[in-house]
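== chain A ==
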Amino acid sequence: MKQSFVFSGSGGQGIMSAGIMLAYAAIDEAKHATYLPEYGPEQRGGSAKCTVIISDGDIISPLTKKCDNLICMNEQAYRKFSDDLKPGGLLVLNSSRIKNEEVRDDVRVLSIPVDDIALELGNVKVANIVLIGALIGATDIVSKDVFVKSLEEKFKSKKPEILEMNINALNKGIELAK
Partner candidate 1 sequence: MAEYKRPKSLMPMATGYCPGCLHALATRLVADVIDELGQAENAINVVSVGCSALNLYSWCGDVIGSAHGRAPAVATGVKRCLPERLVFTYQGDGDLAAIGLAEIMSAANRGENFTVVFANNQTYGMTGGQMAPTTLLGQKTTTSRDGRDCLTTGYPMKMCELISVLEAPVFVARYALNTPKGVMDAKKGIKKAFEKQLRGEGFTFIELLTNCPTNWGMNPLDTLEYMNTNTIPYFTPGVFKDKEAEK
Partner candidate 2 sequence: MEKRFMKGCEAIAEAAVRGGCRFFAGYPITPQNEIPEYLSWRLPEVGGAFVQGESEVASINMVYGAAATGKRALTSSSGPGISLKAEGISYLASAQLPAVIVNISRGGPGLGSIQPAQSDYLQATKALGHGGFRAMVFAPATLQEAVDLTYNAWDYAERYRNPVMILMDGCLGAIMEEVELPEMKNSNPEDIEDWCLDRIGDRTDSHMITPILPEPALELLNKGKAMQYKMWEMLDTKVEEFMLEDAEYVVVAYGIAARVAKEAILRLREEGYKVGMVRPITLYPFPKASLNNLDYTKVKGVIDIEMTIPAQMREDIELQVKDRCPVHEYGRSGGMLLDDEGVYEAIAEIVKGGE
């Protein structure tokens, strides 16, 4: 099975790190993965997009026009990339920021206020972890246990509260997607 994910938003929203974390988790599960970042020339605040492909077999091309899963963190990203989602694909919207858009009706839509949830949990920076939780909940692309392990690895030198907040964010995302 092969699945492609496009994460889109603006710089600073944790788009790139969400993509990398998902790819790492897939590798940890002995799957194949590619991660392709695309940036504008800006160092901060420009548009951010990355494509992650996860597959049980070899990944021949890391470049795909249409994706199976599209994650949009703001309205500009939705407007720019919504056509790139395959019909029947999964669209995950950050409803904290995407409020007034008319959304495609030929795809599965998950609207989650990830910014608000992250703020409730203590830090807007965990918004991307809520997102990954939603993806795990909706697609089973990687197992929750493997992702928790990679969070533990990532935050092992930080305070335990930080790891806890991230795991809470993950659980919340999974819960909302189910």
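Basis for inclusion: all candidates are chains of the complex that A comes from, given by their letters.
Here, contacts are C-beta pairs under 8 Å (C-beta built on N, C-alpha and C of every residue); 3 or more make two chains touch, one makes a residue touch a chain; residues count from 1.
From a predicted model like this one, the values you see are computed outputs, not experimental measurements.
Student: Given the candidates 1 or 2, which is the one that touches chain A in this complex?
Tutor: 2
Student: Please output the residues of chain A touching candidate 2 within their complex, sorted ascending.
Tutor: 20, 23-24, 27, 32-38, 41, 59-66
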